[in-house]
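Input: a single structure, listed below in C-alpha cells.
In this view, the complex is presented without one of its protein chains, the others remaining in place.
The block that comes next holds chain A.
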Amino acid sequence: GKFVNDLSICRASPIQLISSNIEVAKPGKVPGGKTEIPFEFPLQAKGNKMLYETYHGVFVNIQYTLRCDMRRPLLAKDLSKTCEFMLHCQPQKSKVQPTPVDFTITPETLQNVKERTSLPKFVIRGHLDATNCVITQPLTGELVVESSEVAIKSIELQLVRVETCGCAEGYARDATEIQNIQIAEGDVCHGLPIPIYMVFPRLFTCPTLETTNFKVEFEVNVVIVLHDDHLITENFPLKLCRV
C-alpha cells in the first residue's frame, strides 16, 4: 500500500505532507474467496512539515488518501484502489479560554455608513458567550433589541470562513458564507433577550488554521435587517478549536 498526501494552494503545486509505503502481504497466492489483510501504520509528517485536519475549502484543500496496489504476474494487469480518509487532530489538552464579548450596536457604532443622518435610531445590545469556540459545541449568546424606530424584519447569524494563502504573486483572501441562521423573524419584542445559538456545520468547519503558507479562519456576523431593508452587520472573529 501507498500513503500519499496533497496540499494545493492557489492552484500551486500540491505540497506533500506525508508519504509512507508499507507492504501488507508477502508475494504469494491469494486463496480463493474473501481475504482480509489487516494493516496499520503511524502517521508521521515528512521532514519539518506538520499534519493538518482534513479540510476541503475553496483555495485550501487538505486531503489524505490511501492507495493500495496489487502487483500481479507478467500477463495480468496490476490492480490499484484509492480512497480518502479523514484526519482529525488530537484534541488539544489545554483548556480553552472562552473570551466572551459584549456588544452594543447603535447608529453611532457603525462604520461604512454613507449618510449617518438617514439612519433610524436603534439600540441593540448583546453578548457572545465565547469567541474561542469548541468546534463541537454551539456558538451561544444573547441579543436584546432595546429600542428601534423602525420595525425589525429579521436577525440572522452569518458564519463566514476566510481562507488566505500566500503564493508567488503575493497572497489571496476569500471569504465564504458557510451558514446562515435566522434567530429572529419579524418585529420582535423589545427588551426581551433573544438567544443566539448556532451549531457549527460539520463538513464546512475545521479548527482555525494558521501556517506559513495559508490560513483558514472563521467569523460570525450578526445581521439585522430592518423593515425598510437597512442592513446592519456586526462582525466577530472566532477561533475554533477541538478539545
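Keep in mind that, in the parts below, a residue touches a chain if its C-beta (ideal position, glycine included) is under 8 Å from a C-beta of that chain, and two chains touch if they have at least 3 such contacts; residues count from 1.
Everything below uses one rule, namely that contacts and distances are computed from a predicted model.
A chain of the complex is left out here; the name its UniProt entry carries, from "VPS35 endosomal protein-sorting factor-like", "Large ribosomal subunit protein bL20c", "Glutathione S-transferase" or "Peptidase S26 domain-containing protein", is "VPS35 endosomal protein-sorting factor-like".
Listed here are the chain A residues that touch the chain not shown: 138, 151-156, 158, 177, 179-189, 192-195, 197-199, 201-202, 223, 225, 229, 231.
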